[in-house]
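What you see is the complex with one protein chain gone and the rest in place.
Showing subunit A:
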Amino acid sequence: ASQCCRNRKPHEEERRVRANDREYNEKFQYASNCIMTSKYNIVTFLPVNLFEQFQEVANTYFLFLLILQLIPQISSLSWFTTIVPLALVLSITAVKDATDDYFRHKSDNQVNNRQSQVLIRGLLQNEKWMNVRVGDIIKLENKQFVAADLLLLSSSEPHGLCYIETAELDGETNMKVRQSVSVTNELADQNNLASFDGEVVCEPPNNKLDRFCGTLYWRDKKYTLTNQNMLLRGCVLRNTETCYGLVIFAGPDTKLMQNSGSTKFKRTSIDRLMNTLVLWIFGFLVCMGVILAVGNAVWEREVGSLFQSYLPWDPSVDNFLFSAFLSFWSYVIILNTVVPISLYVSVEVIRLGHSYFINWDQEMFCSQCNTAAEARTTTLNEELGQVEYIFSDKTGTLTQNIMTFNKCSINGQTYGEGPDPLDFTPFNPLADPDFCFYDDTLLESVKVGDAHTHKFFRLLSLCHTVMSEEKSEGELVYKAQSPDEGALVTAARNFGFVFRSRTPGTITTTEMGRPVTYTLLAILDFNNIRKRMSVIVRDPEGRICLYCKGADTVLLERLHPCEQELMNVTSDHLHEYAADGLRTLALAYRDLSEDEWEAWSESYCCADKATSCREDRLAAAYEHIEQDMMLLGATAIEDKLQEGVPETIAVLSLANIKIWVLTGDKQETAVNIGYSCKMLTDDMPEVFIISGNTVHSVRQELRRARERMIELSRTREGGKEEGIEGWKQLQCPPPPPSNLMDNISGEFALVINGHSLAHALEADMETEFVSTACACKAVICCRVTPLQKAQVVELIKKHKKAVTLAIGDGANDVSMIKSAHIGVGISGQEGIQAVLASDYSFSQFRFLQRLLLVHGRWSYLRMCRFLCYFFYKNFAFTMVHFWFGFFCGFSAQTVYDQYFITLYNIVYTSLPVLAMGIFDQDVPDQRSLEYPKLYEPGQLNLLFNKREFFICIAQGIYTSVVLFFVPCAVLSDATQSTGEPLADYQTFAVTTATALVIVVSVQIALDTGFWTVINHVFVWGSLGSYFSIMLALHSQTLFLIFPNQFHFVGSAQSTLLQPVVWLTIALATTICIVPVLAFRFLKVDLKPQLSDTVRYTQLVRQKKHGRLGARGGSRRSGYAFAHQEGFGELITSGKNMRLSSLALASFASRHSSGWIDTLRRKKPTHVQTPPRGSVPLEGSGCCIQQPPPALCSYGNQTE
């Protein structure tokens, strides 16, 4: 890769490439085919990386502080107190960048060193990819990757055709056809190609994958080139033995590389909050600095000027104002630790740890496709714990995108309701063993040779655009444009009508064991308007027939009038199938006479060659022939749901997450899927369908839906309020009508069509749409374009301050995945386009519940606890200097030893909080799946917000006050037992520092809810390291080597031997911790969060089991026991789900009312509305009467 050069020409207007002429092409200095995604090499790494790092504001800020410290009048700390942490932070980042870059180098090298065959001076030579130049002709073989963007010159296949798979490029798995310009295709062999000297003039490099325009000049003739002639880098050659191509774009100029732009950087809301808070802290810092500087001015004027006989002013600082100015900067330096440099690094480390936990989770591993979950970005983890809206694609996400031929109706007879799967092997050796069908009467009908049935399957085997690949005799692989088509062709195959192969002009099948070749006269292709496709074929006997399949709505209109009766029966069947959630197609044929065919063929050719309105004229021609058809029957295909989808959706909606399905499918299908995955239920009072075609009608429909919602919810609320919450009406007036929509608590659903959505997304309707849609539990948008998907996501992001998550699998979901706060890609299904754009990827929709409810929840919890503690500990640490300022003449003297200041954040207190941030768990994973309500604090942003931040800060400041004034009061008069006073600066410093380390260690011990071995090691290790490092730094050995650096010699020893010092530390610690302890206890005892209750319950259960000896030994046996099986199985049994939700509902109601009742009796003026989490769910009334049987009997057994 080192040979790559990145000299970029300023701008390329057009590209000229002459084949086989390197000298000519070199004039233009086109990029070589060497790609370089790495950023550094060994020489440039240090300067470039440092330059990049100092572009970060935080790093620059610390550099600025470092420079300030070099000014002796300002320097209140020694230089290394800043440089050590800064160097540490910079080097950690540098190591990370270096590792990333190393892997990029490796992958670059791997790609660059791939071999390809290049035609040089008439000979094929093996060259590395990176040595391929623009203008070279290279030879590709089947299944090889295309090395650069090539102009296809010739192919081994007829007509210069060449098949490629573009999955890596655009995510589409179906094969595509490329064709060479006919003149070059004639050059078939190597020698001719070697003398080919055509010149291509084309557009400059760009990122449009589906467009190319250029011209080939050869032998004084012009040939137009389009995308149809191009093979793009990243594609794989399929079904083509060999082909030759001319390199047009190489390396960084290829469309693939042009498309891989830098990714948009997503930030979490905690990130944004953190940045705001850091700014506030800066403001706070400046305020402190100003206060202290004013103090300094006053002091220097009133006291310092008089004290000059003992401490004269510096000659350069001869007045109090200048002194105050300098002291401001000195204090900025000292107090800078309120914004710890290690904050950002620690946050990154924690997130990285969480990402690894996601990657390592076995329960998000799909063994079928051998894919583990992958956190592709490491910066969003905690936001997974705050998701309120999920936007899901349907196909491939909720459904498996596996279509199975489930039922069919032939000549008025429906098939597909049998008990056992059929075995096709004895009947048909070419059958696909994976195909299942449940009705043997259909097979019988085929066997007896029913003409309709045969025609039905013949149609299925002929009317499609599937490609077949026959690896060995009988081992057929179909490559289908859509899985529906694949399913239909496979069905025909199993019933004895095997599609074997096709050429542009023929289709070869094996019908009932007999090979037949049809001449393909025309394909009347499918499009969204026609909703049908037809083929016209001539059978070996010379009869011409048109076979058509399509949507029932369009097809039934075009039948021969005599078909009325059959049509009625079949459409009944079609309705049945649709009601079952199946996808249906109607099939028909028409026999054509030779004359009819010729007449039509002529008009078709005419239309095809037309230059203007070609599309319309073709459509008219198609329309003309697809008339008077004879109905054959209908097919029904099942779109299989992915495993665990309904359960996951149920759990997620219990967690108060709103799920929107955005699909390109039609309304009926989407609604069907909605029902089958339990998003829509029959209990729903109303499902609103918005399908208006004009702005006006959409607005009307939305309005009507809203009115209806208010009406319905009012009748329900009314009943409830009188019953359970009657008292509430006495207290709070009914909510004003303006936010009436927010209070709707019904189970409504909204289905909206693509064209209505387009109107709903218009600026003046946005709010109306959002308020209606957000009041619904489920929203289904059908017939939406990829762009609309993104627009819907953006809309919610704009109007609701909620975290959105988009999940999808296909290229059409990319825009949505990119615009949502969190994008999740389903891997291992279609292409990888969605996965590449996503932040997280896994292979099953059901893993989403684990990702959100377990990993997201934990990440959020850990991050919040981490941040709270982090700000607390730094305020406790730093603010002591502020109080000391009032006693040391505002001279910016530090309280602690400089080494302590250096090491406090990076050694003494960093690891325990990191361990908490990485490993803490409040409740075990299966509990958070069992009680989805546990997810709510994250959505409401309860654990870390501005209020929590101020509480932390206040606690930190309180601690600093105690830490300063308690030693101050005790030590000012205290003496050692030998009579020497303890009030000297060094003893004071050691005492305060020790007290600080102990207090923050006790605090982290209180905050840590999950003490693993690592936590123990880190907490005790930090304390131990504090004492040992301090003793070492205060030792005689170091002093004797550097007497000017270690002033504190002997302080630790003589201080820590004093009982008074330890009594002081104990006193300060108690004063700091006791209020916190009391406060936390009260909170847990009086107003427990659900997590507290779950945790407590866990403890009680453990104790009981311990006593009964049922699960003696292991402490956390309950955990391990339940962990054996995935949650999916638990849910599918059905019991667990229902119970836990019931239990939960009753918990919420009992609990909140109990607590509120208590309060109400106590002081009626202070009633607060219960938090959203504890609003009783519907049905809670019956739950109280009927407690969840399993859980209660469990309790009874043990009591």
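Definition applied: contacts are C-beta pairs under 8 Å (C-beta built on N, C-alpha and C of every residue); 3 or more make two chains touch, one makes a residue touch a chain; residues count from 1.
Here, contacts and distances are computed from a predicted model.
S.K.: Would you kindly match the missing chain to its UniProt protein name, picking from "TELO2-interacting protein 1 homolog", "WD40 repeat", "Sesquipedalian" or "Cell cycle control protein"?
M.R.: "Cell cycle control protein"
S.K.: Among A:A58, A:V111, A:V134 or A:L161, which residue is in touch with the absent chain?
M.R.: A:V111
S.K.: Which of A:C213, A:L787 or A:L1082 sits in contact with the chain that's absent?
M.R.: Touches the omitted chain: A:L1082.
S.K.: Looking at A:V835, A:V907 or A:A993, which makes contact with the chain not pictured?
M.R.: Residue touching the chain left out of view: A:V835.
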